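Shown here: the complex without one of its protein chains, the others still in place.
Here is subunit A:
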Amino acid sequence: MKQGLIAAGLAAAMAATPVIAETEITVLSINRDSTPWKGLYDDVVADFNANNPGVTVTVEYMEDESFKQKLPTLLQSASAPDMFFSWSGGVFYEQAEQGFLQALPDDVVAAWQQDLSPGGMAALSHNGKFYGAPEASQNVAIWYNKDLAAQLGVDPTTIATWDDLLAMVKVAKDGGVTPFVVGGQDKWPLHFFYSFLAMRIMGQDGMTASAAGENGGFNNADWVRAGEEYVRFIEMEPFQNGFMGVKYDGATGLWGDGESLFHLMGDWDLGASRGAASNGGLTNDQMGVIPFPMVEGGKGAVTDTLGGASGFVLTAKAEPEAIDFLKVFMGVEAQKRAASEGVYIPTVPSAGGLVEDTILKQFAAIGGASTYHQLFLDQFFGSSLGGAINDVSAQMATGDITPEAAAELLEETREFQ
């Protein structure tokens, strides 16, 4: 009798639970604090979950640095996500080579290349295999403060060469205005200067040769010259007082407060500076954007761009449903919304024209006219060599290393990779 009751109870309990096996897809993203970006994710996920019974997608967020550090352990544990954010570059190559990522089937790649950005997909590929879908297009350029430019009587749009820029730095210094703000403690904001100078001086071929260890790798005249130009700039004391003790957030807050004439940073800074500024930051009308100028005698072009090529990649354990979700998550509709709402600059070509924000539009134009897109050097060369580039950028800024010694150190690090 008692057994009968238990059996009946069990049967009732089983009938109450749905029969469809639930597929859980977990996504690991870096922090998307700003409401438009996180809101976009939330909406896309909610839509997908509603339209796909039996599949539940959850997105987890992690702060950038802890994300980078936890990922290696996480990827080899049972709690690895199905897909995660990737900056592409050296770290991504390592993950792909070590077999922690899942390559997309050929038919999927062919279909996605039609809709999504082929260039962005290429950034998330390694040795002929494609591992994910690209998201935002990121570019670094020089921002200028129109109010301060007017006050100093200069027109930054006339800057064509590095020397022009340095001349304007001098005008700003003489006029009592800080030329640039920078978050030196984070090092990477400083490495943008060194990277751009190197790109303008050696061009794409030079950069490729360095990566391959040809022509002395990093220890050659071009890298030394990039360092020398950088040091020439540093010697003018272009940064705010105490720049080595400030992180990116603090520096971009100063920029938003109108503390400097220029700011070398990526398009994401639009939201970041407004978030960090004490009074809501500068309006679009108060800011202008110019590309990093050309260095005289350089082999690069002023249209060569430096920036990110990020997106989401699939882990080895990803379920087939994860591919479907990724297509929606980074898909045309989501990117169109991102463009029209000013969340980010989309990589999907058909969404590019929808960008309305006047500042983001200028960045989109710079990205659109790119003759060669270089991934952030600290990402491109992987964590060890990339970290060394950040190190020497900071050390040259504090006068602790000569351009020659910096080039030697980089080459030594490259050789040991």
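Keep in mind that, in the parts below, a residue touches a chain if its C-beta (ideal position, glycine included) is under 8 Å from a C-beta of that chain, and two chains touch if they have at least 3 such contacts; residues count from 1.
The criterion applied here is as follows: contacts and distances are computed from a predicted model.
Missing from the rendering is one chain, named in UniProt as "Lactose transport system permease protein LacF" (options: "2-oxoacid ferredoxin oxidoreductase", "Heme exporter protein C", "Aldehyde dehydrogenase family protein" or "Lactose transport system permease protein LacF"). Annotation: of A:98, A:283, A:303 or A:371, A:98 touches the absent chain (contact as defined above).
Among A:229, A:391 or A:411, only A:391 touches the chain that is left out of the view.
Within the complete assembly, A:400 is the residue of A:24, A:249, A:356 or A:400 that touches the hidden chain. Touching the chain that is not shown, out of A:89, A:156 or A:184: A:184 (per the contact rule at the top). Contact residues of subunit A toward the unshown chain are 65, 68-69, 72-73, 75-76, 91, 94-95, 97-100, 184-185, 187, 241-246, 250, 254, 382-384, 387, 391, 394-395, 397-398, 400-401, 416.
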